[in-house]
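Report on the following structure.
A protein chain is absent from this complex, but the other protein chains hold their places.
When the chains are written out, they are named A, B and C in that same order, and each has its own residue count from 1.
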Amino acid sequence: VSADGTVVIPGASSYNGLNLVPQMGWDNWNAFGCDVNETLVLRTAERMVRYGLRDLGYRYVVLDDCWSVGRNETGFLVENPKTFPHGMKYVADTIHSLGLKFGMYSSAGVFTCGRYPGSLGNEQKDADYFASVGADYLKYDNCFNQGQSGTAQISFNRYNVMSQALNRTGRPIVYSLCNWGDDNPYDWAYTISNSGRMSGDVYDSFNRPDSRCPCTEAIGCAWPGFHCSVMNILNKMASIQSRTMSGYFNDMDMLEVGNGGQSDNEYVVHFSMWAMNASPLLIGTNVLTLSPANLAIYSNPAVIALNQDPSATAAVRKWRYFVDPDETGEGEIALWTRSLNNTDQVVALLNAANTSMMMNATMNDIFLDPRTAGAYQAPPQLSETWDVYDLWANRMSNAEAGAIINGTAMNLTANTNSTLTRYNATATSYAQGLLNNDTALLGLKVGSIAPGGTWSAMIPRHSVGLYRLRQRESKVVRRKDEL
Amino acid sequence: VSADGTVVIPGASSYNGLNLVPQMGWDNWNAFGCDVNETLVLRTAERMVRYGLRDLGYRYVVLDDCWSVGRNETGFLVENPKTFPHGMKYVADTIHSLGLKFGMYSSAGVFTCGRYPGSLGNEQKDADYFASVGADYLKYDNCFNQGQSGTAQISFNRYNVMSQALNRTGRPIVYSLCNWGDDNPYDWAYTISNSGRMSGDVYDSFNRPDSRCPCTEAIGCAWPGFHCSVMNILNKMASIQSRTMSGYFNDMDMLEVGNGGQSDNEYVVHFSMWAMNASPLLIGTNVLTLSPANLAIYSNPAVIALNQDPSATAAVRKWRYFVDPDETGEGEIALWTRSLNNTDQVVALLNAANTSMMMNATMNDIFLDPRTAGAYQAPPQLSETWDVYDLWANRMSNAEAGAIINGTAMNLTANTNSTLTRYNATATSYAQGLLNNDTALLGLKVGSIAPGGTWSAMIPRHSVGLYRLRQRESKVVRRKDEL
Amino acid sequence: VSADGTVVIPGASSYNGLNLVPQMGWDNWNAFGCDVNETLVLRTAERMVRYGLRDLGYRYVVLDDCWSVGRNETGFLVENPKTFPHGMKYVADTIHSLGLKFGMYSSAGVFTCGRYPGSLGNEQKDADYFASVGADYLKYDNCFNQGQSGTAQISFNRYNVMSQALNRTGRPIVYSLCNWGDDNPYDWAYTISNSGRMSGDVYDSFNRPDSRCPCTEAIGCAWPGFHCSVMNILNKMASIQSRTMSGYFNDMDMLEVGNGGQSDNEYVVHFSMWAMNASPLLIGTNVLTLSPANLAIYSNPAVIALNQDPSATAAVRKWRYFVDPDETGEGEIALWTRSLNNTDQVVALLNAANTSMMMNATMNDIFLDPRTAGAYQAPPQLSETWDVYDLWANRMSNAEAGAIINGTAMNLTANTNSTLTRYNATATSYAQGLLNNDTALLGLKVGSIAPGGTWSAMIPRHSVGLYRLRQRESKVVRRKDEL
Partner (left out) sequence: VSADGTVVIPGASSYNGLNLVPQMGWDNWNAFGCDVNETLVLRTAERMVRYGLRDLGYRYVVLDDCWSVGRNETGFLVENPKTFPHGMKYVADTIHSLGLKFGMYSSAGVFTCGRYPGSLGNEQKDADYFASVGADYLKYDNCFNQGQSGTAQISFNRYNVMSQALNRTGRPIVYSLCNWGDDNPYDWAYTISNSGRMSGDVYDSFNRPDSRCPCTEAIGCAWPGFHCSVMNILNKMASIQSRTMSGYFNDMDMLEVGNGGQSDNEYVVHFSMWAMNASPLLIGTNVLTLSPANLAIYSNPAVIALNQDPSATAAVRKWRYFVDPDETGEGEIALWTRSLNNTDQVVALLNAANTSMMMNATMNDIFLDPRTAGAYQAPPQLSETWDVYDLWANRMSNAEAGAIINGTAMNLTANTNSTLTRYNATATSYAQGLLNNDTALLGLKVGSIAPGGTWSAMIPRHSVGLYRLRQRESKVVRRKDEL
């Protein structure tokens, strides 16, 4: 913007004005791969509304790879007439009519990962196609990129072509980069896109190392690969977390919750840490067969509120110890924290070791950053009493979730008689809900930490204690450069 | 293809339509280096037919480096008149007349590795020469490349010039990249070539580390080197195996079977793991002096069928443990598996430790990928009973192989009276043979695995148990995105 | 210079004639971040004069990020009229009238790190702006650089645009690169700038590892990050120290002394090692609330004289042992030395372990470099007796520093009755003071080392023994190539 001499609004966020908080929605890939068709997409969209997922914020229905049959004689993409018999515009229109938004997919290569036509060299035509059918979102992959990688500059230039093409369409389209962390997108993608994948593809495993995902750090990773576990991806965030910002989010990949490869506790960790790190939250399972337990995980507004917090920042791993490995050879405990927009603080006691652990978070560790941030020599955080809210305490019961699924529940998004009022982000954004002190976003108060104190909890194996800390006397205000 | 707006056939494989399964044949380099001449090549070709190797699929007779005497005054390459007195076209014609195909060699540099003229800057002239003499295959090396490396983009551009030059000749020529994994060809070479070397040169050692092959991983390797052992190269495949696809294969380098540096068991491992990983299978020994035992290894159709499976995928290393090192300081055991086109599964229990080991493959490990692949929460594989076929059980006896070699055997490829009918892939492709359930491709049934079960076997030192698993009730079908 | 054929003065130093010794001054970022305004800057400047800091050499008052409100219709930067109501020229003029120099900030990207307009693409306009308001110094950051990184060449070209733009203004402006060590600036920045950051941002911690500062070496660091501790940055200097030279200094980042996160001993280490390594010395705390103890650290002329020594070299880490870790998991002791312009030698016995240590510096270790430097087979250093001066022995008392702060002290810079005469570098440069053998620059003589001897001292936990060694008989002269 400043490069061509126009007036810049200082501190403006998001290169295209979109996605000030992380995108939420559904993407078919994790569960269905190339098995896509109109029916799947539209039935899922309808079900997302019915299950209240739309109103919890899951707004983008993303059709991933394998929807195309090729290009027509003028070079425009053509949807597969067998699987999308009414055309793609019909799909988009139907999704829009449900109050949802429509996402599509291509690759910054000559083919998509499924070997369908890619957009490299056809960026404007393809952007025009996406705009013409009414897409609101583009997931843009990295397969078959003709070797256009190796420095940040090469990759930036390749992805920037589509960024500019999307802008030229005039339609607001969230631009989601999917280059797996190649050439460090977290160091350059924020001025041309709304999110960027920072690792190889997730798979439905809590912590099993896989030779196809060889890196344990995002930085300096020569081969992002795939089959990356939840813990693998989470720890890759630890060094790059500062590159999350309003309008651009580090994408930890789509959620596996519901796909059957992890325990309920492990899925809670997965969802909690993705939410806390401001990763895009894309449901990656078959919504049509969603279990009550998994619906309950996806439906926790107190955790989603972390994700949608206006601070638009990621969490910090304050410490990590390698202990007590399980059968995969992996074992660790860690403390992750995050400072929220309203000065609330998130604390996650993560137990990825093989047995239950009594874990501690000291105020010194929680408030390390204000302690070491310069002239604020006695940070007010340390002399404050903080109330502690357990963000999973009010998790929807399986009975209630089952009632939603089988349709025996009342319309819960409108029902005030339910023991659990579901949060409706369509009506009231999470930002506004937090301003309102909506109790649905707070979890259950379970204690407090006095100045100089420590929060301790017994955390089961492969589980997380996730807490929102709220100051009692409001001594703390946000620094100007945190705004 | 899509880049210039033409209609793309979705899912099309192979950039030039060739090599949908890995190339097989013979290359003189490992055994003869620069000691090449017409007689060697033509006598070898004749012997490959006589020994039935052609009809097993070894179709390309590749003349490697050192065949040239320079360039003529118009800049075209000239074959050495002393070693190729009848000219190269005569060589090609003779090979063609034997039902074989002819491969030649050059380098993407100003010299070949043997300091003969290279093709860098002369790509079209040299491609025209190769087409004019009737070559069907080009091995294209990386020596003396004038520093044109350092990013994927630089290397892609250099190799792409020859790719386009070969296309322009109009002759179908398999294009085999030999840049040793420099700049990650497994990430870009599939749209411009048919195979790509992924490591430094093999040498005839099972597992001895050599300072001239310093990397133990393909990714991030700053110096591919040479003198890489069989185990070194095999393990480099573990992280990049997903980059094997129909029309492009990760080339683990030519086979050393027969060259005398390894035990029979070790050569069986070498051949099995190359075959299983869909590496090109180029015989790299002196066929004229081939021993019965080594002919038997090269002639196992049940193992070759893995290599030529239409799935065109590589194997997955499910686990690896470092144990019990031998005198080289190396010792490991590993489980490798691969899913085949017809839903059969390959299991390799690899013992590269110093002593015999009782090894186990659980169904959970074998079917890890369907277990973690998304919505298929209860993969049918796990509730299936699998019959287990030992792929080396029917290895041709040394007596029979000796009879083939000394000509006392009948024409085995036509002989139905032999206890072992040799497979004739010229008549019936491996793909068709598998559809036919040809028993020569199945090995010997040695047991079965019940749901939840484990396959166990005692595996000798430096050896492999190689099994094809076949479902009894056909519960499993391939996912659309696996096709 | 030589590139365009003009006559070159051999051995000339500094690409623009400036900064022959490291810049000193104050920068608001560490203590105030974006909380900047005219009052803060001018009150600080006034206080620096009053506290004698200006006359100790702290000459540059640097206004960091967040001062801008955007660009005007002709594309020039505009200062924020609320926080800088009299305009930036007024700030510069006032600072100049105090005998100080004025520094400003921008980024070689489309935004500054605080998302204000960056200079990428507007280099000449912005250089002209800085010159027009009277800036004497530019700190030039690396945020939002549009992926223009990945090789030395790419980064050099990007930073060189501003270098040339500053030259074109005709105003002498010290050019301070802040690209965090990306693409090894210590290998190319000296011909286009006056200093270059060599690591991620410091934070106010002595040695705590932080996941956001993942590298422990400068070289090959794929992610400089931030939240780098004093010890982390110090050790990153060990491999690149040769790339410090007259006119270009490796910038270890601004000082945290006074910000409250470290003990007095730790701040002494921080200040000593920055000074000894010829890092720019930028006070990074709130001068308006400076404590007596911290003023005393900033005010030690014997330590500053190391920094301002005309040799313009960094120190050498002669040995390092990992011992006795503290609660952060870190523990080490090290010997650092440096040869000064007048043949004096600096010795630092650094104890970063968890307990007090008796530490030794042998003459063999101190004079390793002359011992191994070629034909000077019996370096005269080894046969010399060296007097040892403790450079912290004469540290100003807290009482005296307190008197300066609360104004009850006489004008110490002029007062010869004080027990401690403060050094006035405005009147007499450190180079001249050293020629004069000014005792304020020597510390306190505490012993001597005979030929073949060893200097030993008990060094407390997280502390340093910092000594100047001076030869008694002047056997040593500097080699011509050391000049």
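Here is the rule we go by: contacts are C-beta pairs under 8 Å (C-beta built on N, C-alpha and C of every residue); 3 or more make two chains touch, one makes a residue touch a chain.
On a predicted model such as this, the values are computed, not experimentally measured, just so you know.
Between the chain not shown and the residues B:90, B:226 or B:319, the one that touches is B:226.
From the set B:151, B:239, B:279 or B:339, the residue in touch with the chain omitted from the display is B:151, counting the whole complex.
Residue-wise, the contact with the chain that is not shown comes from B:212, picked out of B:43, B:86, B:212 or B:478. Among B:164, B:216, B:263 or B:289, only B:289 touches the chain that is left out of the view. Hidden from this view is one chain, which touches chain C at 1-13, 150-157, 183-184, 187-188, 190-191, 217-220, 238-242, 316-317, 320, 371-375, 377-378, 479-481. Although one chain is not displayed, chain B still touches it through residues 29-35, 66, 68-75, 80, 110-111, 114-122, 125, 144-151, 154, 203-205, 211-212, 214, 222-223, 225-227, 256, 258-261, 284-286, 289.
Heads up, the rule we're going with is that only the chains that are shown with their structure count from here on.
Every chain gets a centre from its CA atoms, and the centre nearest the mean of all protein CA atoms is that of A. Rotation angle, chain A onto chain B, C-alpha superposition: 90 degrees, expressed as a multiple of 5.
Averaged C-alpha coordinates put the centre of chain B at 59 Å from the centre of chain C. Within chain C, not a single residue touches two or more of the remaining chains.
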